[in-house]
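A protein chain is absent from this complex, but the other protein chains hold their places.
Chain IDs A and B follow the sequence of writing; residue 1 opens each chain.
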Amino acid sequence: MHEAPATPGTERRAGRLSDRLTLSAKRVLWAWLFLAVPVVFYGAIRFWPTAEAFWISFTDWNLLRPAQFVGLDNYRRLLADPLFWKVFANTFLYLILGTPVSLVLSFAIAYHLDRVRFLHGFLRALYFLPFLTTAVAMAWVWRYFFQPVPIGPINNLLASLGLPAQPFLRSTLQALPTILVPAVWAGMGFQIIIFLAGLRAIPTSYYEAARIDGLSERAILWRITLPLLKPTLVFLVVFASIGFLRIFDYVYNMNTNDPGGPLDSTKPLVIMIYQTAFKSYDVGYASAQTVVLFLILLAISLLQLRLMRQPT
Amino acid sequence: MTALSKARPGRVVAWTLLFLGGIVMVTPILFMFSTSLKDSSQVFDLRLVPAEPTLDNYRTILEDGRFLRWFLNSLFIAVLATVSNVFFDGLVGYTLAKFRFPGRRLVFLAILSTLMIPTEMLVIPWYLMASRFGWLDSYWGIVFPGLMTAFGTFLMRQFFETVPDDFLEAARIDGLNEFTIWWKVAMPLVTPALSALAIFTFLGNWTAFIWPLIVSTRAEMFTLPVGLSSFSVEQSVAWEMIMTGAAIATLPTLLVFLVLQRFIVRGVMLAGLKG
Partner (left out) sequence: MRMSKRIAGNSFTKKLLAGAAFGIGLTLAGQAGAVEIEYWQYIFDTRVKAMDQLIGKFQAANPDIKVKQTTFPYADYQTKVSAAVAAGNGPDVVQLFYGWLDGFVAAKLIQPLPKDVFPGAAIEADFFPIVSAMKRGEDYYGLPTAVRSLALFYNKKLLADAGLDPNTPPKTLDDLVTMAEKTVKRDGAGNITSEGFALDMAGQDHQWWREVLVRQFGGAPYAEGDRKVTYGDAAGAKALAFYTDLQLKQKVGQLGFMDEAQAAFKAGKATFTIDGTFRLGAFSAIKGFEWGVAELPANAQGVRSNYASYFANAITAKAEGEKKAAAAKFLAYLSSPEAMEVWLKVVGELPARRAVALTDANLANPIHGPFLAGLTNAHTTMFVDEAAQRQITMDMVNRVLLQGQSPADAVAAAATAEQALIDRVTKK
């Protein structure tokens, strides 16, 4: 801060100046006072641990032994670990199956729901309810649904229709899509509401103009609605993608007796991280896995920023 | 009814499909409640309405005592996190929106950048931190990582930017100090955003699983999802008990929703569009 000038003749002017300085300095002070606790928090609980995670990924720490710097050993081990590649593929399967399926369904529902007036609030509530459930609770409910005969409702339904029973969670092929069902189901409520908000935000004058021009409903959907929904779409694609890449609760709870599904067929990266860190205590190796997850998510977020900046 | 009778056949079909789809969406929830009202001999009977509904499962679970404890743990943690987020995210969002000071952009970008750090990357360092400071098995240990969030801060900043400076200047002329201006003048102007933030934070903490699973070792300190998960493993085949536990975990958020439906939907829309 500036020191007050000592010359008596300028005292009055300087006084006003320092008053003014104090006023803005005061506000700077207030600002930093408001930010003091949060800045410490973000430093200690977000940035420091991030740095620590990177650091640990270069060590062979296993919680019970002191850490030793091993350079890129953990990353080398990761690249050579067939389980990692299996898990990597699974994680992307969750993403490339889950995101489009849930968004197409949500959009179709929101698009029609937006035009419905009769019992609109009630219908919306039906679709939104799953979003408010606890993933752990619903994972067990769905696990029950997918049980074989004689307990599983779905297989009993299939049997009563004369269709062959399905192994679902007990199949290396079906288990992953089976786990996606509740994940998609629970996320749709949120997506539908966001789509509805996006649809509402499109001025009706656009539609009126299009109708006057004689465009068909289909053409309006493709040429007006969807382009104008781009920000909403980008947001939901990124939001859903990140959610599927981080899937954990459903996988963990739907397959507790064989974690990660038969022959690791449902194991996503986050389950591998959890098991490596908290079951095997191989903390260094687990940290390397988290760094990989971080890089994937970073790439997706940067992609979002690029898409958002592009002119519509 | 008039809307329906005036509608074209296409609309009727669309409405019917939407209605059926909606029923499919809530079926798992209905099934969960229905199974929780059956005794073990009726579980295999897949009727949606139990032949002889009974509250015995709820009685057994509540007498066990653990669920009550987990319920209260979850409630306490979710409320604590919500209060903290409303306070700090509101304060930081306001400061970043309404103050001009050196370092403002840096702080904003720093906080925003934490959105890109996945929780899963931080759980290992958090766990080490918690064990070093003796925070394992404590409320503080479960709640500390979520006391403030970049999402909430960003959301609040967006909303505070829409608050006209005149309001705040008027309060300054009245001689209020900056803290009072924020708390008494600015905060009430963004109540919709605050309630959206509160809903999200509460729901997020109520359903949170991976971190509470890692940080709590004793059953007394489990949150509802962690308790439910371990309870369900322990019960193995007693599906009626598992469904009862699941129902207990789900019921509170559903009830709150039924009461505050419009409010919550609006909050989600607000947060989704601005966040």
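We take it that a residue touches a chain if its C-beta (ideal position, glycine included) is under 8 Å from a C-beta of that chain, and two chains touch if they have at least 3 such contacts.
Treat the numbers as computed from the prediction; the structure is a model and nothing was measured.
Although one chain is omitted from the display, it touches the following shown chains in the full assembly: A, B. Touch with the chain that is not drawn comes from one residue among A:D81, A:D114 or A:D258, which is A:D258. Considering the whole complex, the residue from A:R27, A:R115 or A:R170 that touches the absent chain is A:R170.
Remark: the residues of subunit A touching the chain excluded from display are 63-64, 147-151, 155, 159, 162-165, 167, 169-172, 256-258, 262-263, 278-279, 281.
Residue-level contact of subunit B with the missing chain is found at 131, 134, 136, 217-219, 230, 233-234, 236-237.
Operating definition for what follows: only the chains that are shown with their structure count from here on.
By the touch rule above, subunit A contacts subunit B in their complex via residues 27-28, 30-32, 34-35, 37-39, 41-42, 45-50, 52-53, 56, 109, 112-113, 115-119, 121, 123-130, 132-138, 140-142, 144-145, 150-151, 153, 156, 182, 185, 188-190, 193-194, 196-198, 201, 232, 235, 242, 246, 248-249, 252-253, 256, 270, 273-274, 277-278, 283, 286-287, 290-291, 293-294, 297-298, 301. Remark: subunit B residues 1, 3-4, 7, 11, 14-15, 17-19, 21-23, 25-26, 28-29, 31-32, 35, 43-44, 46, 88, 91-92, 94-95, 99-104, 107, 110-111, 114-129, 144-145, 147-148, 153, 178-179, 182, 203, 206-207, 209-210, 214, 224-226, 228-229, 232-233, 239, 242-243, 245-247, 249-250, 253-254, 257, 261-262, 265, 268-269, 272-273 touch subunit A in the complex.
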